[in-house]
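Report on the following structure.
With one protein chain withheld, the remaining protein chains of the complex are depicted in position.
Showing subunit A:
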Amino acid sequence: MPTRLTRGAVATAAALAMTLAAACAPGTSNDKPANKAPSAVSTDVAKAGDVTLTVWDQEVQGGQRQQIETLNKRFMAKYPNVKINRVSRSFNDLQKTLRLALSGSNPPDVVEANQGYANMAQYVKAGMLLPLDSYDQVYGWKKRYPKGLMDLNSVTPDGKLIGSGNLYGVSLNGEIVGMYYNKEKLAKLGVQPPRTWAEFDQALATAKSKGEVPIAFNNLEKLPAMQLYGILQDGLADKESVRKLVFGSGGSWTDGPNVQAAQKLADWSRQGYLTKDPNSRKWDDTPADFAKGEGVFMFGGTWWAPDLADRMKDKVGFVLPPAAQAGQPVSTLGGESLPWSITAKSKHSDVAAAYINFITSPEAMDVSVETGNLPVLAAPTKQPSLPLMKDVSAAWAELSKNDGTTPYNDYTTPTFTDAFGGPLQELVAGKKSAQDVMKAAQDDAAAFQKKK
């Protein structure tokens, strides 16, 4: 009996060792998909035969969903041989499942892969996305879009630098983080919508003294504080230095203006200008609370606009964040919605490229406006009808004219939401100094740069 047991154990161990050796290191080999020659690209979708295109997107909210549904329907009507198999998940769910889907042997054809070092850069490094440069030469996307927006969706093939290298995706909608204000409350307080930070500080003090919540701010998820910090940072630091900082090509998070921005956030919190106990309140509830009248101002993305326009009608306005001096150009967080990318293993990359070209065409920009969204490029024939959407559209036009968008700071490192957002929660709770918070951010950024 002991011999048989030993024999069994040895056999098991040997089998295990062999399978492990066969399995080798986890992960796939790092073959980089090559750019196709532009002449080899076929733009004739009708000739592609029967094709099922699997598309993973995160357009689940009202207007955005409508927009994609409309575009998909029109594309299929135009090319009856193509069937679009649409899989949509919320932003968070898509981020988590996409990693697994992309590393599988049968990934979707088109995916919305978020920008930044945590997502697109990692996928590119692992060779999972197709470089789109040859398609760009055929379809002329770079002529359609301003360079800044194309750069956001470009990464070097080793995944080390965002903003240069190959193009890996094209976006459909624009987005900015700006300032919503409650028109009724401002009128009651006798305050004009502030155009400068000095005016804004005064408005906050007035609102506070009259018993209003000056800024609606919910911060359970850590990202809201990072965005609010980003707005304050854009008000104090030069936009070029912010871009360099986020993409890791220069500067330090502990530089003067960056610490001042954190200090300003700490001051607001101490003075009671933010919603009480923000760290316990959900981000998604912010616009709902604001619509109910909690908060005179609210900093938030244009992705909230369709919903707010619906809830508050003409009681709400949207402007870019205040300027340092009246009339000076403003910069703020923003850019474009998640880019549509083609996976390296897609068998229908030509059809996928035609699809991406279709949903980012001038016609698609019209659809975007019709469905209450903010198209990344000016719509050729349509104008927004709701007053809030007109505000948003004007703010986007002004920002685009000044080239004023700065990247979201969570692009900085894959761990930045915890490494910087966590300390920011402590800052808001009055438990950490601005210097310490910015040092934590810099430590994480430096560690990532070293590893990269």
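We take it that a residue touches a chain if its C-beta (ideal position, glycine included) is under 8 Å from a C-beta of that chain, and two chains touch if they have at least 3 such contacts; residues count from 1.
Please note the rule applied: contacts and distances are computed from a predicted model.
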Per UniProt, the name of the complex member that is left out, chosen from "Ethanolamine ammonia-lyase small subunit", "Sugar ABC transporter permease", "Lipid-transfer protein" or "Sigma-70 family RNA polymerase sigma factor": "Sugar ABC transporter permease"
Which residue of A:Trp56, A:Tyr79 or A:Tyr123 touches the chain not shown here: A:Tyr123
Selected from A:Pro33, A:Pro214, A:Pro278 or A:Pro384 as touching the chain missing from the view: A:Pro278
Option touching the unshown chain, where A:Leu161, A:Leu220 or A:Ala378 are the choices: A:Leu220
Residue ranges of subunit A at the interface with the undisplayed chain: 1, 16, 20, 23, 25-30, 95-96, 99-100, 102-103, 118, 122-123, 125-128, 219-222, 276-281, 414-415, 417-418, 422-423, 425-426, 429, 431
